[in-house]
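Note that one protein chain is taken out, while the other chains of the complex remain in position.
And now, subunit A:
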Amino acid sequence: MAAVSRFRYKKRNTQKSTNGLSSAKTARQVPPPCPSPISCSSSTHSASSNTTNVLGTIGVSVYAAKNLGDVVFVELPALDLEIKAGDSMGAVESVKSASDILSPVSGKIIEANDVLQEKPGTINKSPEGEGWIARIQVKDGGEVEKLMSMDEYAKFTAE
């Protein structure tokens, strides 16, 4: 019986040392909270008030690309895919973590950036330029207006 209780004591000790050795909180740099990694810049074709013809470009913002780290794989949306705002339309995989890309607006995917399949790193080099992910035919122009403007986004990420 004595042996058993001694073992139990030992076991408790064991666990303590498991945690004790490095449980001291390491002073980590606290990064700012990461906002939605997806930015949507809309480029209205010709007459801007014509809501049926709004084309949007969906991509990752510079801020989010920095937070993601090196992108190693991009899952592009299928062409002619009809999506609702907030639906998953693909994914960006950086080192060991795959992040869903959610569409900020409803509409139909009309083009995907095939360059990313060969060179996913383009997203890191030029997230808001050559590293765009997809172009979308926006269904409801009102949704675009509800999105953050570049200034608002800059302010939001600076917080």
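As a working rule, a contact is a pair of C-beta atoms (placed from the backbone, for glycine too) under 8 Å apart; a residue touches a chain by one contact, two chains touch by 3 or more; residues count from 1.
We adopt the following convention: contacts and distances are computed from a predicted model.
With the options "Sedlin", "GH12887", "GID complex catalytic subunit 2" or "lipoyl(octanoyl) transferase" in hand, the undepicted chain maps to the protein name "lipoyl(octanoyl) transferase" (source: UniProt).
When the omitted chain is restored, the residue from A:79, A:98 or A:150 that touches it is A:98.
What subunit A contributes to its contact with the hidden chain is residues 10-11, 13-15, 17-26, 28, 30-34, 36, 67-69, 72-73, 75, 88, 91, 93-100, 102.
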